[in-house]
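Apart from one protein chain that is not included, each protein chain of the complex appears where it belongs.
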Amino acid sequence: MSNIPVSAFLALALILFCIGLYGALTKRNTVIVLISIELMLNAVNINLVTFSKYGPAPSINGQVFALFAIAVAAAEAAVGLAILIALYRNRKTVNIDEMNQLKH
Amino acid sequence: MLSGEFIAFIALALAAIMGGVLLLNLTKVVHMVVAIVFTFVSIAGIYVLLSAEFLAAVQILIYSGAITIIMLFGIMLTKHNDESEAKGIGWRKVFMFLGVLAFGAAVYIGIYDLDFASEPSELHVKNTEQIGLALYSDYIIPFELTSVVLLVALVGAIILARKDDGGKGEDKK
Partner (left out) sequence: MDMDKLLSFDWGLMAPEFLILGTATILAVLDLFLPKKINRQVLGLFGLAGIVAAIVSLVFLLDNETGSILLETFRLDSFGKAFKLLLLTGAGLVMLLAIDYKPNEGMEEYRGEFFYLFLTALLGAMMMSSSGDLITLFIGLELLSISSYILAGIRKKNTASNESAMKYVINGGISTAITLFGMSYVFGMTGSTNLRQIAAALLNVDDSQQVYILGLAFLMIFVGLSFKLASAPFHMWAPDVYEGAPTPVTAFLSVVSKTAGFVILIRIMFTVFTALPVDGEYSQTFLFANQDYIGFLAGATMIIGNVIALRQRSIKRLFAYSSIAHAGYILVAFSAMSFVMFEAIWFYLLAYLFMNVGAFAIIQLLTMKEGTEDISHFAGLYRRSPLLAVAMAIFLLSLAGIPGTAGFIGKIQIFIGALMVSPAHYVLVSIMIATTVVSYFYYFGIMTQIFFRPAAHHEKIAIQPGTAVAIIVSAAATILFGIMPQLAYGFLESNFKAFLDFLA
């Protein structure tokens, strides 16, 4: 029996998600933005694993879902960084607010 | 009553949130990445509390290991020791902060006393075996599809990040 309420885990996930969202929306450095997105995905995984144990119908499926989410997150991070490096070669900047060539 | 489990949860949760807050407030990019490692490792601890030992191991390997390292590579290959953030608080940041706060509050209202009177499950017994059975029976189609995702990411990362002036400088990532 556990004495940690479900809502504590969910609240932790929510806080991390909000931190990630705020970071992704406001940070200038693209690497940090990508990390913030990873943090959001991590928060999702905490949710999934929590529901996997304490949900209305506990099953292993939540952990499997989290596993898939991790794999996809890693792929996304790799592609994001590759694009960043290609961009840096041409523009010598990693700051989002300097990526303003496409604007009218 | 304070059980060991509860203390562990509080400590891990505090470390995770601390890492996140430091991510937002530090100025040097490399420091931010180090801060986020704290969060990733604490989340692995949280997984152990939630009887997901296998995921905890994966979390350490993938996030604290692989993703942090490629992020560091990303920083080193671009502008290291960059003092990232602009000074001052813009209106945009305040606006975003309030927006995210409102979102958080709205969700928090929904979850703060959520409780499912469910049976404690046996997820920690042969955890890896259970995941393996689910993955290779019910979820074989998404599993195979994930291999295509990873292949695409591999190809994409190579063609986008490699230097091809002169044709021999291959810095595959």
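Order of writing sets the labels: A and B. Residues in every chain begin at 1.
Definition applied: contacts are C-beta pairs under 8 Å (C-beta built on N, C-alpha and C of every residue); 3 or more make two chains touch, one makes a residue touch a chain.
None of the values given here were measured: they were computed from a predicted structure.
Hidden from this view is one chain, which touches subunit B at 106-107, 109-111, 113-114, 136-142, 145-146, 148-149, 151-153, 155-156, 159-160, 164.
Residues of subunit A in contact with the chain left out of this view: 17, 20-21, 24-25, 30, 33-34, 37, 40-41, 43-44, 47-48, 50-51, 55-59, 61-62, 64-65, 68-69, 72, 75-76, 79-80, 83-84, 86-87, 89-91, 96, 99, 101-104.
One rule holds for everything that comes next: only the chains that are shown with their structure count from here on.
With each centre defined as the average position of its C-alpha atoms, the distance from subunit A to subunit B rounds to 6 Å. Residues 1-12, 14-23, 25-29, 31-32, 34-36, 38-39, 42, 45-46, 49-50, 52-61, 63-64, 66-68, 70-79, 81-86, 88-89, 93-95 of subunit A touch subunit B in their complex. Partner subunit A is touched in their complex by these residues of subunit B: 1, 3, 5-6, 9, 13, 16-17, 20-21, 23-24, 29, 32-33, 36, 39-40, 43, 46-47, 49-52, 54-55, 58-59, 62-63, 66-67, 70-71, 73-75, 77-79, 82, 84-86, 92-93, 96-97, 100-101, 103-104, 107-108, 111-116, 118-121, 123, 127, 130-131, 134-135, 139, 142, 146, 149-150, 152-154, 156-158, 160-161, 163, 173.
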